[in-house]
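First comes the structure, then the notes that go with it.
Missing here: one protein chain of the complex. Every other protein chain is in place.
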Amino acid sequence: MIDNQRPLDALGKSINTNVLVKLKDGQTVKGRLKAYDLHLNVALENAKFDGEEKEYPLIVVRGDNVLFISL
Amino acid sequence: MIDNQRPLDALGKSINTNVLVKLKDGQTVKGRLKAYDLHLNVALENAKFDGEEKEYPLIVVRGDNVLFISL
Amino acid sequence: MIDNQRPLDALGKSINTNVLVKLKDGQTVKGRLKAYDLHLNVALENAKFDGEEKEYPLIVVRGDNVLFISL
Amino acid sequence: MIDNQRPLDALGKSINTNVLVKLKDGQTVKGRLKAYDLHLNVALENAKFDGEEKEYPLIVVRGDNVLFISL
Amino acid sequence: MIDNQRPLDALGKSINTNVLVKLKDGQTVKGRLKAYDLHLNVALENAKFDGEEKEYPLIVVRGDNVLFISL
Amino acid sequence: MIDNQRPLDALGKSINTNVLVKLKDGQTVKGRLKAYDLHLNVALENAKFDGEEKEYPLIVVRGDNVLFISL
Partner (left out) sequence: MIDNQRPLDALGKSINTNVLVKLKDGQTVKGRLKAYDLHLNVALENAKFDGEEKEYPLIVVRGDNVLFISL
């Protein structure tokens, strides 16, 4: 990563890798990053919320819920 | 789904299929996705909220209430 | 309703019909839909809030209060 | 009011009439509508809040506080 | 004030007069209106908050905190 | 300050002077104003929060946290 880069560019390099998304409400969801946009809307495959058994094949998280994304 | 795709494109492939919409207030609503836009406003047919008996023939959910949509 | 339609188009077909508007604060208001816009601002005739006797001849609800509209 | 009208057009017909403005915080204010804009900012003459004695000669209410306006 | 006026125009006539600004958090601040803009950002001279002794020579209030302004 | 001035212009005259920034969460921070923009993002030198010993050499406060700025 070089200077003057935009912070969301880091997400582009993480497409198809596993990421952790921390939500504003305290929840954590992990999944494979499939797509993102400038609002930080993210599409995650095989998404799993901490403390839940269920795995979602594909979810789209609305960006305004995101606290941070760990790559 | 390929790289560089926008996250909302995933919704386009799910038109006329059943989706689960998780709202910020904790509610879950399931229904058949009929339409969506860039704000994540969604039109759902035969929508049913978890824990309620009532089924709504057609609802339009305002996008800013959405936490995530499971496809 | 066909694919690729925008979710708010559904409202256009419901002009002059009775709709239910669920607000973010939990209130429900029913009335005849007279007009709407892209923010989901809606004008309702003969509007009545659940649990209240009063009927309002015409109200304009600011869109950002809306959770969903049932058509 | 005819179809395809925008919901805020209803306000234009109520200029110089008494309206009731319900705020998101639960307060109700009544007054004579002098002006409005697309954000639902409204100027009210002889405005009076429910439960208060005071009458304000002229107030400008910021639109994002508005739940609905009854015409 | 005439019809079709914008609600914020009322503020222009109150420049250099004493106004009352009610904030969303319940606080009231009074002062002489020196300037305003379309967001309802306002500059107030000799500003005094209800219940406080301190007088501020000049403050700029961010518009999104404003509930209403009494002219 | 003259009529028709914009409220944020007042900040331009206070560059390099000590200001008090009141935040929406109730905190107060004092420092030397180095820069600001239309969102009320502000850069403060030698910033000190009320009730804290620590002094920050340079902070950038995001404008949407600001209640008011005292010049």
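The chains carry the letters A, B, C, D, E and F, assigned in the order they are written, with residues numbered from 1 in each.
Following the convention adopted for this analysis, a contact is a pair of C-beta atoms (placed from the backbone, for glycine too) under 8 Å apart; a residue touches a chain by one contact, two chains touch by 3 or more.
Because the structure is predicted, anything quoted here is derived from the model rather than measured.
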Residues of chain F in contact with the chain not shown: 12, 15-16, 23, 25, 29, 34-37, 41-43, 56-62, 64-65
For chain A, the residues touching the chain missing from this view: 1, 3-11, 24, 40, 63-64, 66-71
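Definition applied: only the chains that are shown with their structure count from here on.
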Co-neighbours of chain D and chain A - touch as defined: none
Same or different residue numbers at the chain E/chain F copy interface, by half rule: different
Whole-Å separation of chain centres (CA-atom averages), chain C against chain D: 19
Chain B and chain F, separation of their C-alpha mean positions in angstrom: 42
Chain C, residues touching no fewer than two other chains: 64
Arrangement of touching chains [line / ring / star / complete / other]: line
Inter-chain touch pairs (all): A-B, B-C, C-D, D-E, E-F
